[in-house]
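Yeah, one chain of the complex is gone here, protein chain that is, but the others are all in their spots.
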Amino acid sequence: MPDDPSFTSRRRFLQWSAVAVPALAAAGAPASGQAPSADDRPTFFSASEWAFLRAAAARLIPADALGPGALEAGVPEFIDRQMATPWAEGRLWYMQGPFVPDAPPTLGWQMRLTPRDVYRLGIAAADGWTQDRHGRVFAELDPAAQDGVLQAFESGKARFEQVPAAIFFAMLLGNVREGFFSDPVHGGNRGLAGWKLIGFPGARADFMDWVERDVAYPLPPVSLSGQRG
Amino acid sequence: MATRMNKTDVVIVGFGWAGAIMAKELTEAGLRVVALERGPARDTQPDGAYPKVLDELTYNIRKKLFQDLSRETVTIRHGLDDTALPYRQLGAFLPGDGVGGAGLHWSGVHFRVDPVELRLRSHYEERYGKGFLPDGMTIQDFGVSYEELEPHFDFAEKVFGTSGTAWSVKGQVVGADKGGNPFAPDRSNDFPLPAQMRPISAQRFGKAAAELGYHPYDLPSANASGPYSNPYGCQMGPCNFCGYCSGYVCYNYSKASPNVNILPALRQSPLFALRTQAHVLQVDLSADRRTATGVTYVDAQGREVAQPADIVILSAFQFHNVRLMLLSGIGEPYDPASGQGTVGRNFAYQNMATIKAFFSGEVHANPFIGAGGNGIAIDDFNADNFDHGPAGFVGGSPMWVNQAGVKPISGIALPEGVPGWGSAWKQAVAEYYTHTVSMDAHGAHMSYRDNYLSLDPTYRDAYGRPLLRMTLDWKDNDIRMTRFMAEKMRAVAQAMGPKALRVYVKNFGDHFDTTSYQTTHLNGGAIMGADRRTSAINRYLQSWDVHNVFVPGASAFPQGLGYNPTGLVAALTYWSAKAIRERYLAKPGPLA
């Protein structure tokens, strides 16, 4: 294990995070509260973070012949709104130390970072890594190059100093899926795009007439607010 | 200085199934009961109000109903030489919180028990010889028989409004070719409700299993198949397969819960009081440590409160019971090196394998249609229903399609090789979601000398008290068993005619993975038995050491079952309550 380059990278990360996280907290989140809340302007993310997030979402679930993608479904807005929840502040998690971030993955999350930290540090590192390799930030790459970059993050081939690339990627992908498939009340899944893609009926929650019928379910999805897809 | 409340007859710690059953039984016996629940008040209205509860992000993903780990969690390590680390995020298991406990967010699979599993060590030694059990395996007998528990299984089913198909009632076979389970033990009465409808995916599983010569049966389900009024007068509405079951408050009064099936009746009793946001810190003992004097808890305002009582019921979730015993000094902590001590001993889990079968567009699995307890299962490889000799492992597993409602964020499985994002992923989720059948082998998990519970030396809860430490890992026996089960289940899956299969099964060398959900069926740690040297509580769930402390729950199981544990937890709790009512009250003292 110690020969594994990812191990040393994680070690370095651990050392870094011990100083960086308190420093981040002391400095205040760089962009938090900078923009008024509006449909198209993020509350948590800075302009450059927002550009990354939108570009990444558009590649993780692209708009294509099957219909709208994450961008059209409002996934970046969903993630921005999630950043204001207790989850994003790590308040749903046990966050007392000591932290042992290089523990075996089977023991789960052992970093002191919250989701807010992961995004703040991860997007900066991702754009930095992309700038180093491609001379431009992620959002300015063409889609094919973006896909290559995302694969490097996903596989951990990309090395971030501050937050492991694969962990950042996994959180990003998880949140993108959440935004695509959760009820629109949370800001994503606009037009019930995610549910219509796969045939999920949403908050319908009554299938008494359909349990034993081997047919395609005929009714459109419905959201918590009562919107029909 | 703790506020001191007026003494009550009984104090109950934790208001889930076990706590609610005890409260009902003991108020019926004329005792004043104070139930302490550390989580919030919860009920169908408003917490389960339709349609607001139909929100996967809030419930399944952000896990609204589960234990607040920020205040207290457990630590986990794989072996005695490892350093345990905190379970910081909910993953492998999801303990409940609030009124109803895990009984509010469970799915409702409501089994009895295979009688063999109540006397597992004796049975294996008799059939396969003493040498058959591997070194370090510490399985043992419960100390109570199926015949003794049968009336309590029967009554619990009536309270839960359980839907199912009986195989035999009073020795008469009634369920052949109707969905009864030929391996099920005899019953004194039929199920209170007929089995639920069979979704397409369950029907296909049953058909394939029958073609292979197995014996498919209707899963017994505490999701009501019709309108129902239980012996307490509490009512259930029929389950409509809404699919929001495990992890949710049932909006339809269809899933049995302490909240729906017992609490309404308790509310009519002037002897009963329920205090929420009352976090019990410890059981208070007398100077000689042979009796409990009550409990100390922290209330919603953060004040310490002493609640004196004549009887203390520990009915929190499995590992919380064990932790409270350790924190309070009830019984001797287990030491894996010497094998001495009992509290923390025989900690066991569930040994799962899962297969996803992907079908062409003509098969409409419609996995959003679901009910947590419904499905079709086979018991041909459960318990000791087959010859374990050639198989070379201990333990069995029911297998089933238990379509509980598959949601898009957490639940879309795809064939191997499909990327996790991009247009190819999008194409695949569109193609497969409504045509995927999921099936599980829900394996028993044996107990071992070095899988146990103790207090953590490092990590603390919000009150400064040590967290509970789990030491748990898979043994060769477990891997052999789950791989055997996965292969048997693969054959059934293949017989269903899928386009592709994906098998999720552990490999030799795999460690317990705390991050991916398996089950919340944690067992043992305060186990029952006939010998006080190897059990923390006697066959009536009474502490061997502190006779007015009773500890119902899956913490009493000496090993994990093939079946889901709730049915046995309920029956054992009624069994214990009967002993309290009929014997302990007349003459308080050790019952065994």
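Going in written order, the chains are labelled A and B, and every chain counts its residues from 1.
Note that a residue touches a chain if its C-beta (ideal position, glycine included) is under 8 Å from a C-beta of that chain, and two chains touch if they have at least 3 such contacts.
Simple rule for what comes next: contacts and distances are computed from a predicted model.
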Chain not displayed: protein name in its UniProt record ("Cytochrome c", "Quaternary amine transport ATP-binding protein", "MetW: methionine biosynthesis protein MetW" or "Thiol reductant ABC exporter subunit CydC"): "Cytochrome c"
Which residue of B:242, B:313, B:536 or B:571 touches the chain not shown here: B:242
Per the touch definition above, residue among B:30, B:79, B:129 or B:227 touching the missing chain: B:227
Those residues of chain A which, in the complete complex, touch the missing chain: 184-185, 204-206, 208-209, 218-219, 222-228
Missing-partner contacts on chain B, residue numbers: 44-46, 49-52, 226-227, 229, 232-238, 240, 242, 251-253, 260, 264-265, 267-268
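Everything that follows uses one rule, which is that only the chains that are shown with their structure count from here on.
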Interface residues, chain A side, partner chain B - complex: 59-62, 64, 66, 69, 85, 87, 91-96, 98, 100, 103-110, 147, 150, 154, 173, 176-178, 181-183, 185-186, 194-195, 197-203, 205-208, 210-217, 224
For the chain B and chain A complex, residues of the former touching the latter: 50-52, 54-57, 61-63, 68-70, 72-73, 76-78, 83, 85-89, 91, 197-200, 203, 238, 240-244, 251, 363-364, 366, 368-369, 407-409, 412, 420-423, 425-427, 429-430, 433-434, 458-460, 511-515
